[in-house]
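What you see is the complex with one protein chain gone and the rest in place.
Which chain is which? They are A and B, in the order written, and residues in each are numbered from 1.
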Amino acid sequence: MTNALPFPPKKDPQKRTLVPTLPPMARSRASLGLGVMAAQGRFGLQICAACAAVQYPPRDACHKCLSDDLPWQDVDPSGTILAETTIRVSPEPYFRERMPWRMGSVRLDAGPTLNCHLHGEVGRGDSVKMALKLDKAGQGVLIALPLKGSEHMQDDPTLRAMSCDPKRRRILISNARAPMALALTHALLNAGASHVFLGEPEAWLSWPERKAFEGMENVSILPLDVTDTSSIAKLSAEIGGKVDILINTATYTRPGGIVDNDTSFARETFEVNTLGLMRLAQGFGPGMAARVQDGINSAVAFVNILSVQALMPDPSYGAFGASQAAARSISQTMRAEFRGSGLRVMNLYIGPIEDDPWFQPLPPPKVTPNAIARACVQGLVDGLEEVTCGDIARDVYARWQTDALLLEREITGGGS
Amino acid sequence: MSDAIVSMAEALASGQAKIVDLTHTLDPDFPVIILPPEFGQCARFRMEEVSAYDHRGPAWKWHNITLNEHTGTHFDAPSHWVSGKDVPNGAVDEIDPRVFVGPVVVIDCSDGAARDADFELTPEIIEDWEAEHGAIPADAWVLMRTDWSKKSGAAYLNMAEDGPHSPGPTPAAIELLLKRDIRGFGTETVGTDAGQGAHYVPPYPAHYLLHGAGKFGLQCLRNLDQLPATGALLIAPPLKIKGGTGSPLRVLALVTA
Partner (left out) sequence: MNRQSYEGVVLTAPVSVPYVRYTNETAHWWIAKALREALGKVQMTPREIDGLSVSSFTLAPDTPVGLTQHLGISPRWLDTVPMGGACGVIAMRRAARAIQAGDVDAVACVSGDTNRIDSFRNLLSAFSRFAMDATFPYGFGGPNASFALLQDAYMAEFGATRMDFGRIAVAQRANALRNPQAVMKKPLSLDQYMDARMISDPIGLFDCVMPCAGAEAFVMMREAAAIAKGLPFARIASTIERTNAFPDDPIQLRGGWAVDIDDLWSMAGHGPEAIDLLQTYDDYPVICMMQFEDLGFCAKGEGAEFVQKHDLTIGGDFPHNTSGGQLSVGQAGAAGGYLGLVEAIRQVTGTASVTQVDAARRALVSGFGVINYDRGLCSSAAIITGASA
């Protein structure tokens, strides 16, 4: 049984906010593959292409046949805990602050023995389901989870430290007018978020959808325009210390390629999609990064909703795709810059949105705002860095991972 | 001539004359005209710090600003509209600077605008005004006072599903003003035309007819309630932008105290 997470007390203004510490970050090159899997919510290990032996810890050559062909593949996560310990003394500051710390040794059904973190509901002798999660250092680590957890299993402190669970947290959605903003607000509140702030650009321009937010409990609409540095500075000064998760929904979409397009539209596209993200990162990032270890409602994640067009050329949306690719690049750099604090950056890739007028002539499948909201919340709960939502995004992302150059030809060279 | 200038300076110094600022502050939150989204849009005013007595420039502070020629309180040149594209010297850098300083009359429509967001300036209203104040002199600025500048936020554009609703002139009113050979026409709303001006024939009559006739526009003015109906002097010099169709500017009026 995991106890339900308590509501955080009000902050004691006389106490210094804890400086974030990180678990050990150093890894071998091969072990970085664990993070690659964890970032996508996959459980996988190296499997020898020559003899099928499952490898762990990650290696440069197979421990059975010395082959160096060790691709990462999904692996059955079932295993049994052989031994456990409760560590009460550690020289490492991150763990010292979190003592006692339980870890164990799990025999994976697929073969290897895994030293791993233990969820509070499992112990020696238990059958468990292994998962790869990103820890605060951004590295992929193993945790043994119960086969069937209790109602509040997600509140287990070890697991929660690896997740970006919106429960008891305060979320800023950068643009309330985005198609998925309302669905996201509902999904976050249903997931236990304590408050949702929504940015409203151009309050001088009325929009009927605003009514849906008005009167919602624990929801505030505040002026914020990602193209306006001063509005970001103003809102950050007001609520920056209370933003635990920032979800950037601000998007400016206009069709058109590169040669036939208009740089005024392109400029606005970049102002919102690219520089807007950079401004948000500058306005809210440092404050969030300083609050990563601020108790139950610590700052935890920065989410960028990106079009999967970031990954491929699309002559119908050339400047838009370019702005998304640039935003993705910014997002990756943010990830690198926030690494030292433990603040996670999650990219949520989506395809064309149902009912979005800028994608109206495109054929299905499209992704619904509700699906985006679900994927976003689940990605946060799972503590992911890379999430795809909808058939198109999933398909393009997978093809891009397999062969980005082939994807380009498939899109533009008549691949069928 | 020099005596006249000296007298004006003395009048200002002594308080016999005063300056009224008719300009809104350039502010990121100030509304701009909204067109259907597939059209190109007017850039909002934006300001980015270049340095602020810091490592980017230790002893000075300055900003880069971005805006449209038609952002904030601004001047419309004839070349702004298709009807005025062939008007000689129709761009802001080509306009004779004589035009930037001149007499101004104010037609008060504030009561009507308070009653009806779609209030129209008609020839009848103009003629009634002339009955009271005399004929509109040639080569004068004509400003339509609505007190609309006192609205803020969403009430300023007053956007509904059928578009914005704000007062403006009818085509016939503009034609009458052109008969008077005015210098230009100015309003307190986001454009010289009514919010629903697209539905007139011709659409946007102030823009279409004024600029076609080589006349000028001023919009997003304020403090018109501080001007007399006649007798004030308007100073409205746009930036000298090469080929510019308009310009944000500081609009001042000199009035007798």
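Here, a contact is a pair of C-beta atoms (placed from the backbone, for glycine too) under 8 Å apart; a residue touches a chain by one contact, two chains touch by 3 or more.
Only a predicted model underlies this, so the values are computations on that prediction, with no experimental measurement involved.
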Visible chains that the absent chain touches, using the contact criterion stated earlier: A
Contact partner of the left-out chain, one of A:Ala4, A:Val36, A:Ala61 or A:Ile87: A:Ile87
Which residue of A:Thr2, A:Gln46 or A:Gln139 touches the chain not shown here: A:Gln139
Interface residues of chain A (partner: the chain not displayed): 23-24, 26-28, 30-31, 56-58, 63, 82-92, 94-95, 101-105, 107, 113-117, 124-125, 135, 137, 139, 141-142
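To be clear about the criterion, only the chains that are shown with their structure count from here on.
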Separation of mean Cα positions, chain B and chain A [Å, integer]: 49
For the chain B and chain A complex, residues of the former touching the latter: 28-31, 34, 37, 40-41, 43-44, 46-49, 152-154, 156-157, 159-161
Chain A residues within the chain B interface of the complex: 202-206, 208, 223, 225, 227-231, 262, 264-265, 268, 357
